[in-house]
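Omission of a single protein chain aside, the complex is shown with its protein chains in their original locations.
Chains here go by letter, A and B, matching the order in which they are written, and residues are numbered from 1 within each.
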Amino acid sequence: MTHHRSTLSSLTALPTVSLLALLAAHGSAWSNEAGVPGGQITWGVTTEPACFNPHRSSQQNAFLVIRNYIDSLVGKRSDGVFVPWLAKSWSVSGNGKEYTFQLRDDVRFHDGERFNAEAVKANFDFIRNPKSSAAAASFLEYYLRTEVLGPYTAKVVLSQPDSAFLESVSSVKLGFLSPKTLAAEADLCSGGPGLVGTGPFIFEQYQRGQSVSFRKNPAYQWAPGFAQHTGPAYLDRVTYRFLPEYAVRTGALSSGQVDLIEGVQPTDISAFKDVPGFKLLTGPSSQTSFTLNINYRRGVATDIRVRRALRDGFDVDALVKSIYLGTVPRAWSNIGPDNSGYNPRLAGTWGHRVAEANKLLDDAGWTGRDAQGYRTKDGKRLSIEVGYPQPYVRDNRDLLIQGIQAALRKNIGLDLNLRIVSNGEWTKSLTDASWSIYPNTLNPADAALELRDVLGDTGFLYTKTVPDGGKADTELTGLINEARLQSDLKKRQVLLDKIQQIAVDRAYIVPLFAPHYVVAAKRQVEGISFEAQLDSPSNSHDLWLRK
Amino acid sequence: MNTLPDASVPATAGLGASRFSAASLLRTLARWPWGAVLAAVFIAVLACITAFPQSLSSDDPLSGDITQGLVPPGAEHWFGTDQLGRDVFTRVLYGARYSLLIGLAAMAISVSAGVLLGVASGLGGRWRDEGITRLFDVLSAFPAVLLALLVVTFLGPGLFNIALAIGIAGIPKFGRVVRSQTLLVRRADYVTHAVIYGRSRLDTLLRHLLPNVLVAVPVIATINVGSAIIAVSGLSFLGLGPQPPTPEWGVMLAEGRGILRVAWWAGMFPGLAITSSVLAFSVLGQHLQRSFEGRL
Partner (left out) sequence: MQSPHPVLKAALLRLGSALLVMWLAASATIVALHALPGRIQDILAGDLELPGLKEAISAEWGLDRSLPEQYLDFIVRTAHGDFGSSYVMRQPVSSIIGSQVLPTVTLALLAGALATLIALTLATLTAGRPGPARRLAATLELGSASVPVFWLGILLLMAFSFRLPWFPVSGDEGWRALVLPTLTLALPTAGILAQVLREAMEKTLEQPFVTTVRARGLGELALRLRHVLRHALLPAVTLGGWLVGSLMGGAVITEKVFGRPGLGTVTLNAVLSQDVPVVLAVVLLAAFVYVLVSTALDLLYLAIDPRLQTP
């Protein structure tokens, strides 16, 4: 699988990147066919966004809805190149701490206000302000201020070089709301026409529990460089219906109630693949793979032998192949195989060594057995809990963990206690560091950021110390902090590779599989694509209906 | 949801002494209609399965051959397999203990609390009686499922909590009947005689009052075990019950629902198990009620 590296190195070195970027953008923008304007479509989607405000949302499945009305400064193409969007061009200072963006001058918010450097400043300042409780603030970790050099020139000043900055700026989470909206300080999570962005669609109506609909923004001329056409959206209206259940979504598409759906379970693929009247599209692997994160500072997991036994005590391949019917590959790292930061040399280096796993546990003293066949030591059962927060359960991942649970019991006598917990319990277990295994994929971001998030001492998993627990792995966290600061991409990749290798080797993580989106649609729907940075289907800007 | 309305057992039923013995039991059984016999046999089988599920299947309900996922019913897997390759027949067998035992536990909570409160109410003074009756009214003002949901919100999901929730919801059913029985029996001649003869209150209570008050209870309990089972599996279906991979019938139905298109057996057999169990208890209960009333 090829992986694509972003051309940040050239951007850092050369201030005159605008020409390159423009050429690159034009190279990808033309589609094969001209779309037909008019009509409306209905999507069936899995998740009703808990929050429609891009700055506050961290729900992966909400992004494909939010992207309809939110644009970003730059876009990321599928080959990793950053292309112009609301910013025509940009340059980075020699020391890597100042990013100057030349903005387009024809962009307007849905309420008619101009999008300009002041708007950029207002948004970034707002996000960075701790009072705003914006999840996106983690992208602005080194943000100092935005200087308005001209009406359409904005210079962002950082406290230190940030190799992840362009990627962050291409994310929907750093997208732009009208400054008036920000100033109103209303709780924008609940959506509604007060949520004013610049995107190809305007927020029309939200019916809780049912659907959200958007209407076309006729003034839209500032599509990103990776879009299939410039100019306004083809569709007059698009509706996203919330259908949380697989079977329900499949049935809705089969019966024609919706025009396309995202999230098709493997057993339903046969309903659409090669079936007349329908089409099936598979997106790229997500930026992070579905991984079990083990809290190595707590409980039985402090013993590296136990962690390694868990990692190697079951056949990942067989499980993934069986549950997902061969539609997704197993993972070797928590960074996804299509991510430019992926360490390909990890492939084949671990997993499914049951005999060794058993030996490790014997060595660690877990030699007793109880009535159900689990290992015991000093009368205590070898048990680790997986607390899987209910709102994030999707895609048969709980079934996968059940499969692991059964295999571990049979193979090595380890009790992997799966519990579906409420969001409240999960948050609590984070704050008192009582979580033991957390299964997840991450929101798309730069690879260094992602590794920092789940393994670093300033990420969200390991910030709190465990009372009576083990210490953090300073070698690992040191590497992570170093990677975060390293602007030279080649050197950075060496660090990222090492981080992943340590994490897997010391069994802090057990990567499982590399998920991807599957979209099924009626045959007449054209223009379906996937947004690279977002790990999700694109918004409805390029969609059109063939008559 | 199919929780039954309060069963109407005649107030004077069961007054007077009655004796059981093994021989009379068998004789009674022989005179039963075939439906009730079938139900009784089925319940007996269920009891065996609950206690010894391994007697009918040697497979492991918690794990299976992952490469044999979603196999249709056939010679090797009578009820087919689920997505993880687990044998559905084995899981249905092991699932009996959850639905049944928890249903019975909920019933036990309803019965014990209901009887206690009902007797206290029937024997108590005016205010105590009024107070407890109002408590019954409050409890029955909430639809059972919603009351259970409220309890689970506070206590969190889990088998014990849903048993508690359903148990609480079922208190008025027993409480009211026991109360009216108590009110009647309290004035019965033999009780008055016992009091006149100087028997202690406790003695009177245990020897005369309770046996006659409680006679109606087993009948109502049998009739309502069915709705308790449905309530337990219903709450589990909604995701409030035991955690995976517990082979509880409601959980199995919830899991099977997503793959109905390709695997009808996952949604069929657990439901069949629930329905048959409930049917058996209902038929038995109805028969007991009829013969109970017939004894008047």
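Keep this in mind: a contact is a pair of C-beta atoms (placed from the backbone, for glycine too) under 8 Å apart; a residue touches a chain by one contact, two chains touch by 3 or more.
For clarity, every value in this text was computed on a predicted model and none was experimentally measured.
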Query: Among the chains present, which touch the one that was left out?
result: A, B
Message: Out of A:Val156, A:Ala223, A:Ala252 or A:Leu416, which residue would touch the omitted chain in the full complex?
response: A:Ala252
- prompt: Per the definition of touch given earlier, which of A:Gly38, A:Pro193 or A:Pro244 contacts the omitted chain?
  reply: A:Pro244
- request: Using the definition of touch stated at the top, determine which of B:Leu101, B:Ala120, B:Leu184 or B:Leu260 touches the missing chain.
  value: B:Leu260
Task: Touching the hidden chain in the full complex, which residues of chain B are there? Just list them.
output: 1-5, 134-135, 137-138, 141-147, 149-150, 152-154, 156-157, 226, 230, 233-234, 237-240, 250, 253, 256-257, 260-261, 264, 267-268, 270-271, 274-275, 278-279, 282-283, 286
Message: To test your reading of the contact rule: which positions on chain A touch the chain that is missing from view?
response: 131, 133, 187, 189-190, 207-210, 241, 243-245, 247-248, 250-252, 254-255, 257, 390-391, 422-424, 426-428, 431
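Following the convention adopted for this analysis, only the chains that are shown with their structure count from here on.
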Message: Need the CA-centroid distance for the pair chain A / chain B, whole Å please.
response: 48
Query: What part of chain A is in contact with chain B in the complex they form?
result: 245-247, 250, 265, 267-268, 270-271, 315, 318-319, 322-323, 396, 398-399, 402-403, 405-407, 409-410, 418-420, 422
- prompt: Which residues, counting only chain B, touch chain A once they are in their complex?
  reply: 60, 62-64, 66-67, 69-70, 83-86, 156, 239, 243-245, 255, 257-263
